[in-house]
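Only one protein chain is missing; all other protein chains are in place.
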Amino acid sequence: MRRRVILIGLLMLLVGLTIWITNLEWIKEGVYKPFTWGDIMSATISHLEMVVIAELIAISIGVPLGILVTRPGLRRLATPVVGGVGVGQTIPSLAVIAIMAPLLGFGLNSAIVALFIYGLLPIVRNSYAGINNIDSAIVEAARGMGMTRGQIARKIELPLALPVIMTGIRISTVITVGTAELAVLVGGKGLGLITLTGVFSMQPLTILQGAAPTAALAITLGFILERIENSMTSRGLKVKAAMA
Amino acid sequence: MMIKLDLVTKVYPDGTEAVKEVSFEVEAGELCVLLGPSGCGKTTTMKMINRLIPITGGKIYINGGDSTKMNENELRRNIGYAIQDIGLFPHMTVGQNIGTVPSLKGWPKAERNKRAEELLELVGMNSGEFIDKYPSELSGGQCQRVGVARALGADPPILLMDEPFGAIDPITRVRLQDEFLKIQQDIKKTIIFVTHDIYEAIKMGDKVALMKEGQLVQYDTPANLLYRPKNEFVEDFVGADRALKGLQLIRVKEVMTSSLPTVKADEKAEAARERMEQEGIDWLVVVNDDGKFLGWVGKAELGKGELVKEVMNSSAITVTVNTVLNEALSLMLSSGANNLPVVSKDNRLQGVLSFDIIRKALTEVSQRRQSE
Partner (left out) sequence: MLGAWEYLVKHPEKLAGWALEHLWIILVAITIAIILGVIVGIYITGRGKEHMADTVLYLAEIMMTVPSLALFGLLMLLLTSVGLKAIGFLPAVIALIIYGQLPILRNTYMAIRGVDPAMIEAGKGMGMTERQLLVKVKLPLAVPVIMAGLRNAIVIIIGIAAIAALIGAGGLGAPIFRGLRNARMDLIILGGVSVSILALLVDAFMNQVERWVTPEGLKRR
């Protein structure tokens, strides 16, 4: 309950801030280019578009990759993959984005590739950990009861790993919403255009016109994904969490 | 014969020789305990039976068939499996856990539920209360019971149990052991039961396979293991002396059965047969008119003559109410008798001492010792 109040309060603050700034008369008549409601709306949509595309690619590659390196035949690859993810997560997001310019040039694709790469890391890490951290006694019991490999994967491993994988996807999405603001620097679109216009013209109000909706978007997506995560988690796993 | 190991050997890929040419047979309905110090190869031996660990030498026969020729998953679905870490599936309810193998075998849902309810009651849990709970809502002892119920899920003829009560506090453990023995009397499964606890082995086992460094040292009844150890290792491991010392403290009168059906030597064999059927036993103590002990008569011998005295086995081996149990036991072992008559000074019959009674006393002594 208290958490819900904090969440809604914060969202209202961010949205209210955006409304207030956008409606200020002197901004509309100001010396620099003012952003209208229409601008913010379409920027939000294209921001979301970029994030969704990058996330979909990251999920469709990251989840299988993280799971595959837990399989007996491919376990050799786990150490390099997990180690690589660890190093990748230490590297600042700005560096990953900026390096796209010399590698791929400026353009929407560079932006999406950067977001995809950075977003991939938590997904791979959690998919791997979700499967790998399952108590080995559970898998052994399943084998001993005569489940086939496929049955163990479908009935035991995936349901147990799902909450952890979903957490990875949530973290990745939230980070990507924020990182997407910087992706504008290499040719991305979205709310970052407004924010950076503000930054380059040293106008905090304009910065907030882009950044406040971004923050609201990150918080909202995080909340929605958490709810989905919750609804996908077996009650048996939640009881445990509650008692721990 | 249900399970037969024939020169079974396991060499792990790293070169560890965990099991070396182990051979033994377990009869249908028997509980065979694999006993030995940690690392002696008990778990490895057990897991080769359901092929969780591939065998590297020798053969294992299940019901006469070569286990390596069977479909591995089919094999496992017909062998119940319970382990110390239990491995209950945390995302499934108790009912779903118990119904796992039945569901793998394609039982309809209603039947699985019915079976889960039965099994919960069998292991002493209220099915209405527990069937929809999750493992995280249960205590350790309850999880262990559910683990056993799950192993019994599809009514497999064989059960493998690896230290199933190992992680439980001593008091609960004793209770679970007793309950399990009671259940086994009804279900009569063929069971391989792994433990490193000599007292548990004596208490649970029809046969005990004592292992050392991958080799089978002695495969015998608990009594023979205790009182006819094959070598010094067995003697040390079972600590026969210590157990005997415990038995020295108990006298026959404390544990004997005193009300028992008898038959007079002059009675007709037919009368003896009737009495046996009435009491549901297959032997009677034979006394004379004064109530003095004369011998035994068994069901099989009844047809050989008309009167009891013509067919009875006379015997002079007796104990008194003040005999200490360890002496009684060695008398039993040297004579090969499973029961000894308890008589007074003038040879009047006072009761009977059976091997099962001594075994029970032994377990109690050892458990008292453990909890001290």
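Order as written gives the chain letters A and B; numbering starts at 1 within each chain.
The working rule: a contact is a pair of C-beta atoms (placed from the backbone, for glycine too) under 8 Å apart; a residue touches a chain by one contact, two chains touch by 3 or more.
Note that the coordinates shown come from a computational prediction; the quantities given were computed from them, not determined experimentally.
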Shown chains contacted by the missing chain are A
Which of A:Ala98, A:Ala137 or A:Ala153 sits in contact with the chain that's absent?
A:Ala98
Touch criterion as defined above, residue of A:Ala129, A:Ala142 or A:Ala218 at the omitted chain:
A:Ala218
Since one chain has been left out of the picture, which residues of chain A touch it in the full complex?
2-3, 6-7, 10, 14, 87, 89-96, 98-99, 101-102, 106, 174, 177-179, 181-182, 185-186, 192, 195-196, 198-199, 202, 204-205, 207-208, 210-212, 214-215, 218-219, 222
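The working rule: only the chains that are shown with their structure count from here on.
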Could you give the separation in Å between the centres of chain A and chain B, each centre being the mean of its C-alpha atoms?
58
Chain A-facing residues of chain B, complex:
50, 52, 72-78, 81, 83, 85-93, 100-101, 104, 134-137, 150, 153, 160
If we count contacts the way the header does, which residues on chain A are in touch with chain B in the complex?
135, 137-148, 151, 156, 159-160, 234-237, 239-240, 243
